[in-house]
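Note that one protein chain of the assembly has been removed; the remaining protein chains are unaltered in position.
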Amino acid sequence: MPLEPERLAEIERLREESQTTRRVISPGMEARLYSVHDVLDHGFVRVIDYMGNDSSIVQAARVSYGTGTRSVKNDTGLIRYLMRHEHTTPFEMCEVKFHVKLPIFVARQWIRHRTANVNEYSARYSILDREFYVPASEHLAAQSSINSQGRGDTLEGKEAARVLDILKSDSATAYCHYEEMLESGGGKRGLARELARMNLPASVYTQWYWKIDLHNLMHFVHLRADSHAQYEIRAYAEVLCDILANWVPIAFAAFEDYRRHAALLSRPAMDCIRRMLSGERVTQETSGMSPGEWREFQSKLHR
Amino acid sequence: MPLEPERLAEIERLREESQTTRRVISPGMEARLYSVHDVLDHGFVRVIDYMGNDSSIVQAARVSYGTGTRSVKNDTGLIRYLMRHEHTTPFEMCEVKFHVKLPIFVARQWIRHRTANVNEYSARYSILDREFYVPASEHLAAQSSINSQGRGDTLEGKEAARVLDILKSDSATAYCHYEEMLESGGGKRGLARELARMNLPASVYTQWYWKIDLHNLMHFVHLRADSHAQYEIRAYAEVLCDILANWVPIAFAAFEDYRRHAALLSRPAMDCIRRMLSGERVTQETSGMSPGEWREFQSKLHR
Amino acid sequence: MPLEPERLAEIERLREESQTTRRVISPGMEARLYSVHDVLDHGFVRVIDYMGNDSSIVQAARVSYGTGTRSVKNDTGLIRYLMRHEHTTPFEMCEVKFHVKLPIFVARQWIRHRTANVNEYSARYSILDREFYVPASEHLAAQSSINSQGRGDTLEGKEAARVLDILKSDSATAYCHYEEMLESGGGKRGLARELARMNLPASVYTQWYWKIDLHNLMHFVHLRADSHAQYEIRAYAEVLCDILANWVPIAFAAFEDYRRHAALLSRPAMDCIRRMLSGERVTQETSGMSPGEWREFQSKLHR
Partner (left out) sequence: MPLEPERLAEIERLREESQTTRRVISPGMEARLYSVHDVLDHGFVRVIDYMGNDSSIVQAARVSYGTGTRSVKNDTGLIRYLMRHEHTTPFEMCEVKFHVKLPIFVARQWIRHRTANVNEYSARYSILDREFYVPASEHLAAQSSINSQGRGDTLEGKEAARVLDILKSDSATAYCHYEEMLESGGGKRGLARELARMNLPASVYTQWYWKIDLHNLMHFVHLRADSHAQYEIRAYAEVLCDILANWVPIAFAAFEDYRRHAALLSRPAMDCIRRMLSGERVTQETSGMSPGEWREFQSKLHR
C-alpha cells in the first residue's frame, strides 16, 4: 500500500479536473497523469507532467533540416530515420516529470544519471516513513557463481526464511530506534533528524520528483531495463517503458528496433560475420576475439 | 517582417485550436503560445510549449521538505524563501521551449549556455534566407573609450551613413554570391551548401528551437538582460523577461528582488558598509579595495 | 584508521616516485598528492591528480580577451577581476581528482552536484568494509527547535549514551547479518551481494573517485562549507578548502573575498542600506522586508 486513502482521493480529484490548452497533448499520457503505478512492495511511479509528443520530435527536426525534410514520406519515417542515425537532439525536445517512491539503494543507482532534475524528500527536514523493501520470494536470489555482479538461483526453504527474517527484523529494529532517537518531550531532547536517519538501512523508501528529456529517458531505460541491471531498478525501468509506449508510440517503437534490441558489433565481429556469410567456418581461435568476446558474439547470434 | 503571410496564417490556425488537458496550465503562457514577438529587424521569439507554473515550484519543494513546508504561510512566501536562499532545484521543475530567429553573432553568444536543448536550422541541408541584421540608427554605437568591451556614443551623420552603407552592401554582395555559388543546372554544378554558407557574414539570421528549465532560463536572463551584455542579445533577453513575468509571475517577482536587482557585496565591501553605518567615514584609501572595486562599490550605493 | 598499513606503504612508495613533465605544476598540490587527509572517524580525502594552477586561469582569460588583458597590472589583479565579475569559464580550465571515503548519507548529498565525474565502489560487485560513522560526542546534536533543518545543543549524559549505544549496536548487528547472508560454502548459497547490502545502514562508509573542475569545486565548497550545511559534509568541504588554498592560492583568496564571504543583498536590502547611509532610521516595519528577511539582513550587518 504505497499511498494512504486520503492521498489517493486527492489524486482522484486531480484526475477529474481538466483545463483547456493550446499545447499539443499526448492522449496516452493524459490517461496516465497522476495515477499510481505500483512497483516493488511499497514503491510507485506517477507521471506528474509532460511536454510534447511524437509530433514535437518531427517539428524540431524540421526546423533543423528545413523544407528538405518534407520529402521524407511521413512523420513515422522521419522519426525512425532520426533514431537510426543517432540524431538525438530532436528527442531532447520532449520532457516528462515523474513522482517516484523507491528504496534508497535503488535511488543511489538512479541518481548516477546526471542529465535530469531532482527534488528528493529531505530526511534532514522530515521524518521517513516506516517502509522497507523486502524482496518477494521469487526475487530472493543467490549470488551468481559466474558473474561477480549478478544473481544466480533463487534461495529457498530455510535459507530464504533466514534472509527474510533478518531483513524484516533488522529494519523493524532500526525504525524503532529511529523513532526512539527522534523522540522529544518531557525533558528529553530528540537527536537531530539529519543524524538519526543514518541508522536506517538502504532498503528504506524515499521519494522524489524526477524530470528528464525524452532522449535521456530512453538512454536511462536502455541501461536500466537491460537484463544486466539489478532487478529492483529494472522493475522501475519497465514501468517507464510502458509509459514511453503510451506517450510517444512512434519514437518508442523506433527506440525498440534501433537501440534497445539492436546489437553493437565490434570491428572483429563484423569481420567474422562477413567471413561467415561468404561461407567460411569461423571459430573462436580464428576469430581474432578473446574467449569472452566470442561468447558474447555467439549469444548475439542466438547460438 | 520576420515571417511570410502563409506562416502567420498557420500560426493563427494553431492558436485557434485547443485541447483538454489534466496538466496544470499558465494562463499567461496560453495567451502567448505560438505568437510572434518581434526582436531587432528580422528576429523573433515564439513560445512553442511549456511545462508547469508557479504551483509546480511549490509542489516540488514540498516533496523535498515534506509536510514541514505547510507551515510557510503561503505559496508566495515559499517561492520567495527558495529564491532568497538559492534553493534552485525546485525552479528546475518547469520547462519551456522557444522558437527563436536571431543573427549568427547573437546565436554564438547564446549557445554558450550549455544547460539547454537546441535544434538549429542546418545550412548544410537548407538554404539560408536573405536576411541580415542592420542596426537601427540609435544602436549604431561607437567603441567605448573606457570599456574595452562596451559601446560609447551613437555614431551620427556621415560616419553612421558610411557604416550602414558598408553593412548593407557587403551583405547584399555576399548573398548574391552565395546564390551564384549554389546555382546549378544547365551543366553548371553548384558548390556544396556546407561550403557556400561560409561566405555569409555573422549578421545573417538563423533560427532554432531552444528548450530550457526555469532556473537556467533565469540565469540566462540574469546575464544577458544585464546592462553589460551586448545590446543585440539583451533585446532578446528582455522579451524573455516579459514572457517569464507572464508564465510564473510569483517566481519572476522573487527573481527580480533577490537575483536580478540584488547586489553581491564582497567581504571588504560588507566591512566598509558596517564601518560606514557605525559612523566612520571610509574612503577608497582606507577601504581595502582597489580603485576599480571602490568605483563599482560606489555605483552599487548609487553614489 | 581509515587505511591498512599495506595501503599506506603503497601510498608512500607512490609519493617517492617522480617524473619529469612539461606541464605546469602546483607546488602546493605536489606536496599533497596521494596523502591521506583524515575526515570524521573513518573517512578521508586524497588528491589523486590535478591539472593546472593559478597561471592556467590567466592563460585561458587571455585567450578570450586577447592582448587587451595585458593591461591589467598583473595576474593577481586579473584573477580577482574575473572572480568579482562572475567570469566563471577561465576557472573551469583547472581540474582535480580526489579519492574520498565517506558515509553513504554524506555521499547522497555530495552526488547532487551533477557537474563532476564519479566512480564509486560497487557493492553489487564487492563487499563493503565493516566501517560505520559514529559521531564524536561533540557532534551528537539534538534537533534544533527553531530550524527544522538544523542542529541544536549537544546531547549529553544518558541521552548521548543511549544514542551511541543504538548506533553502535545496530550497525554491528547489521554487519554480522550482512556477512551471514553473504556466506556460502558447505552447501549454503550466499544471498546476492546486490541484495545483502540493502540491510546496511546509511552510516556505512563507501568510497569513490571524484573529478571536478575548479569553478564547480568552488561552488561545491561554497554550498557545503557553509554553516547551514550538515556538519558531516562540511567536515569534508573544509578539507577541500585547505587543498584549494594550496593548489590555487590566488584564486582561492579571490573566492574567499568575492564569493564565500560575500553577501548577496536583495533589492529591498540595498534600498535600506542607501536610506540608512543617508541618515534615515529604518525598521523592519519601514523596510519593505518580511520579519524573516529583516532578521537575515540584520545578521549580514552583524547586528
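By written order: A, B and C. Residues from 1 in each chain.
Here, contacts are C-beta pairs under 8 Å (C-beta built on N, C-alpha and C of every residue); 3 or more make two chains touch, one makes a residue touch a chain.
Please read these numbers as outputs of a predicted model, since none were measured by experiment.
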item	value
Contact with the hidden chain (one of B:S137, B:S184, B:T286 or B:S299)	B:S184
Residue numbers in subunit B that touch the chain omitted from display	103-105, 107-108, 111-112, 114-115, 118, 122, 124-125, 133, 135, 140-144, 148-153, 155, 159, 162-163, 166-167, 170-171, 173-174, 177, 180-182, 184, 188-195, 197-203, 230
Chain not shown, touching residues in subunit A	65, 68, 77, 80-81, 84, 86, 148, 256-258, 261-270, 273-274, 276-277, 290, 292-293, 296, 300-302
Contacts of subunit C with the absent chain, listed as residue ranges	14-15, 17-25, 30, 33-34, 48-52, 56, 59-61, 63-68, 89-90, 92-93, 95, 97, 99, 117-122, 125-127, 207-209, 211, 213
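One rule holds in what follows: only the chains that are shown with their structure count from here on.
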item	value
Whole-Å gap separating subunit A and subunit B, where each centre is the average of the chain's CA atoms	35
Intercentroid distance (Cα basis), subunit C paired with subunit B, Å	33
For subunit A, residues that touch 2 or more chains besides their own	118, 122, 125
